[in-house]
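For reference, the structure I am asking about is given below.
Not every chain of the complex is shown here; the ones you see sit where they belong.
First chain written, first letter: the chains are A and B, and each begins at residue 1.
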Amino acid sequence: MDKFADDTDRKLCIIVSKGTLDGAYPSLIMANAALAEGIETHLFFTFWGLDVITEKKMGHLPVTPVGNPSMGMPQAVAPMPGMATVATKMMKKKIHDLDVPDIEEFVEMLSDMGAHLWACRMTVDMLDLDEGDFHESVEAVISAGDFIEMSEGAQLLFT
Amino acid sequence: MDKFADDTDRKLCIIVSKGTLDGAYPSLIMANAALAEGIETHLFFTFWGLDVITEKKMGHLPVTPVGNPSMGMPQAVAPMPGMATVATKMMKKKIHDLDVPDIEEFVEMLSDMGAHLWACRMTVDMLDLDEGDFHESVEAVISAGDFIEMSEGAQLLFT
């Protein structure tokens, strides 16, 4: 599967801690760019980031204008029913129009390119999940200690 | 105190900028994992992250479902009085059930393991605080420049 990876001695380890569209995409896009450069790339999904690789959730990651004034919606309106759905649809459409794959397809693509995907043991225990709940491209559930060990010599991103 | 630190030549510098439970724990957990691997570990608390080491606040870090659709509560309900309290209690219980220490105990444990804890000078001035307001394990209030200097050769995380 490592079509692209391991062409350089660079290594990139990305900790993904958010489960929203605008939280997840930057990680995936950076991972994709790194893999295309032949960089060994690891993604460690923790806290809300676990949603990005959870079968039942990865197809439905939301985005909300609540608490994000950058989206340009008044905060008095943003929490109203339906607003998050509208914002999510709009962002999905914009991303789709740029030919950027949706989350599930993106995760599969990264895995095909040689990315290593890991789920955080502590979060898995906290949410009462198990290995079967994750996308098949996830290699294993590992501890923060395992992740720290494998990140030796890597550039790190916490997203 | 350096029971674990300095067994390798790795160095990890974590900038902690958030003062919520879900913002703070990932930093503390990564620091703990790094220290257990013998990695020299520094935490620089800045902006809202300063709450994590402020005596009066560290015992009461909140978490809110507002603006975080990953928590599964409708955004029209999330801002209602009491909801943040419920969410905070639930997360604290889940963390406690995993035998993960509460924030104050965790900060003390990291310090005992050899972590170096620093408060950001600019934020301290912005909030009209002084050194006496922080947990005793904080070594000093330092500038961003001091932090950049000490991070030479380190892996960085901004959380």
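By definition in this document, contacts are C-beta pairs under 8 Å (C-beta built on N, C-alpha and C of every residue); 3 or more make two chains touch, one makes a residue touch a chain.
Quick caveat: nothing in here was measured; it's all calculated off a predicted structure.
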| query | Looking at 2 placed copies, how big is the full complex in copies? | reply | 3
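Quick note on the criterion: only the chains that are shown with their structure count from here on.
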| Chain centre separation (chain A, chain B; CA means) in Å | 23
| task | Write out the stretch or stretches of chain B touching chain A in their complex. | result | 10, 12, 22, 25-26, 29-30, 32-34, 36-37, 39, 66-71, 74-76, 78-79, 94-95, 98, 100, 155-159
| note | Note: in the complex, chain A contacts chain B through residues 15, 17-20, 46-48, 51, 62-64, 66-68, 78-81, 83-84, 122, 125-126, 143-145, 147-149, 151-152, 154-156, 158
